[in-house]
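One structure coming up, written as structure tokens, with questions to follow.
As you look at this complex, bear in mind that one protein chain is not there, while each of the others sits in place.
Chains here go by letter, A, B and C, matching the order in which they are written, and residues are numbered from 1 within each.
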Amino acid sequence: MRLSADDLHCHRGGRDVFAGVSFAVGSGEALIVIGRNGAGKSSLLRGVIGLVRLSQGRLTLEGGDPELTIAEQTHYLGHQDALKPSLSAAENLSFWAGFFDAPSLDIHGALDAVGLASLAGLPAAYLSAGQRRRLSIARLIAVKRPIWLLDEPTSTLDVAAQGRLTGLMQAHLASGGLIMAATHGPIGLAKTQELRLDQASPSLAQDQGDEQEKP
Amino acid sequence: MNPLAAILVRDMRIAVRVGGGALMGVLFFLVVVTLTPFAIGPDLALLKRIGPAILWLAALLASLLALDRMFAADHDDGSLDLILMGRAPLELVVAVKGIAHWLTTGLPLVLAAPLIGLFLNLDAPAEAALVLTLLVGTPALTFIGLIGAAIAVTLRRGGLLLAVIVLPLTVPVLIFGVAAANAAVIGPVPFGTPFTILCALTLASLVVGPFAAAAALRQEME
Amino acid sequence: MALLDFANPSRFLRFANTTIPWLSGVTLIVFAFGIDQAMIAPDDYQQGATVKIMFLHVPSAWLGMLAWGVMTVAALGTLVWRHPLADVIAKAAAPIGAAFTLLCLVTGSLWGRPEWGTYWVWDARLTSELILFLLYLGVIALWRTVDDPSRAARAAAILTLVGAIDLPIIKFSVEWWNTLHQGTSVFRLGGSKIYPTILIPLFIMAAAFTLLFFTLLFAAARNEILRRRVRTLQLMQASQVT
Partner (left out) sequence: MGATAHLDFIAAAYAAAVIIVGALLIWITLDYRAQLRTLAELDRQGVTRRSGARRAERTIEQAKAAANAQAKEEA
């Protein structure tokens, strides 16, 4: 499976949010989108799944399920957690599992993977921001989708939770999935490509192995 | 559990929990109907004549005003993004949300109408006609209201704007609803004709509503 | 005053657990006695046997008012004296008050039915009862929309106080509105002179209703305290999990 895009443009609110963006990420690989605030990282991710209209450029997915659009094979972890405060953690998760038509309803397993198993019955309103974020991440575990788009996944997570997230991401990559994450710092994954958005025409930096801070 | 059932169960659960708006429509309906005699006067004969009209207007306002948070709530907490990424067609998802809203707001109105009709001195045939017309009419009100709720999804003060957008669209339903309800009491026209037109209007809105609302949501999202 | 040192909920729970069985026993006895007295009371010369409905209608009207009174005192407790149990009592009393007011409306409509020919007439007293019922539904709806108990308590307390001030005004304006439209056949509920033979069962039934009210109030307050305890424990559970 290979998700590639060339010469993507996004024009919104009278200005170019980003222009001339090209990238390609295969299964087992992770692409990190870096840039200052407002560089259009979120818009790029949302553009890939059609939540933001791209004014120009082509997105192709080789190897995915032909009948489904890219969005229907993608998990999107946005800034908001998509949780209903009056529903319990288990109810929220089983709703999303049911809505995304997950074959196996392993709610408890997914909650356990993010360390929230004991809080299954609690209304989401009682959870802390970090716990709500982890509950949102549990959605990615409960429903198997090959592509993960993560928008600042580690925000509001403490060190332990970030470690757990890195483990989950590595497992996803190992199982042949691919990840595209908009983030400020490194997210602890070994093999990553970097896509820097703040230059005029964003270049695709290929750095296998170690992370170096770009000048 | 397939996607549409998941949406229905979720929306019903939220509506009945603390903070949900399940019976708010019925309370509004009761308050509006109780207030009218204070304006018009306690003359039972007059109330009996305009009873169906008051009840229909109150039902119309009650079902519309509860609609503004339908999509806005999902938009604000990020659920709408994910719903758009689901494999279930958006039109059906919107229709199911409409059904969930009708079950928690519209249906209680229909069940409460006969009791509240007593305050306006309606007799048995008038009550029966009222319940029948409301039973058929309220789904149309909800599904037309869906369009307004979808258009007002990103707006902060969606509530009143929703009513202003949608009320003109519901005029046919109101006309034939009240005509059918009155036909059983005083109306020159037999009950059948306005009632069948009301049924036609409802069926049309069951189709037009979701499609228009889904289109509005897609436009709204970019 | 005994009520004041129920500041901490667990002592109130112990008080409730001991008194509720006794209170319900006494309520049953007084009810049995009251209904027996009501049944043997002579028929009213004007309305015949339907006066027996008065033994339900009048006490439930009094209890509807008493419940709002209790809620008003509790509202002052919440806003002025910051008594921790006040809002528990207020939230517990609202549904019970609403139920009694509903009973008053239903019995009133059934009582007037033979005379009016319809189930409802915009009689001044019945209309004021109806507005009180709407006020109750408003407070209950307010309790059911605000999730956090302390915020809900203050909002409901303010609404209850404003309601208490407004009730006499409502009563006056409805009376005036009713006399203004004198056209309708106004039936003075319970207008006939009340003989002692009817007065005694009436007071017994009123006592029975009051006992019933306090039994239900303590039981509902007990539920409310347990519900708050569950909420705090759940919040604590969330904070304990790293």
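To be clear about the criterion, contacts are C-beta pairs under 8 Å (C-beta built on N, C-alpha and C of every residue); 3 or more make two chains touch, one makes a residue touch a chain.
Because the structure is a prediction, the values reported are computed rather than measured.
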item	value
Partner chains on view for the chain not depicted	C
Residue of C:Val106, C:Ala141 or C:Ile200 in touch with the missing chain, whole complex considered	C:Val106
Among A:Ser118, A:Thr156 or A:Gln170, residue touching the chain not depicted	A:Ser118
In subunit C, positions touching the absent partner	48-50, 52-53, 56-57, 60, 95-96, 99, 102-103, 106-107, 110-111, 113-114, 212, 216, 219-220, 222-223, 226-227, 229-230, 232-234, 236-237, 240
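In the analysis below, only the chains that are shown with their structure count from here on.
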item	value
Any chain in contact with subunit A as well as subunit C	B
Label of the chain whose CA centroid is most distant from the centroid of subunit C	A
Cα-centroid distance, subunit A relative to subunit C, in whole angstrom	55
Length of the line joining the C-alpha centres of subunit A and subunit B, rounded to whole Å	38
Between subunit B and subunit C, centroid-to-centroid distance (C-alpha), Å	33
Multi-chain contact residues (two or more partners), subunit C	147
Overlap residues in subunit B, where contacts from two or more other chains coincide	18-19
Subunit C contact footprint on subunit B (complex, rising order)	18-19, 23-24, 27, 30-31, 34, 37-38, 41-44, 118-119, 121
Touching residues (chain side subunit A, partner subunit C) in the complex	85-86, 115-116, 118-119, 122-123, 125-128, 131, 158, 160
Of all residues in subunit B, those that touch subunit A in their complex	1-3, 5-7, 9-10, 13-14, 17-20, 76-79, 81-88, 221-222
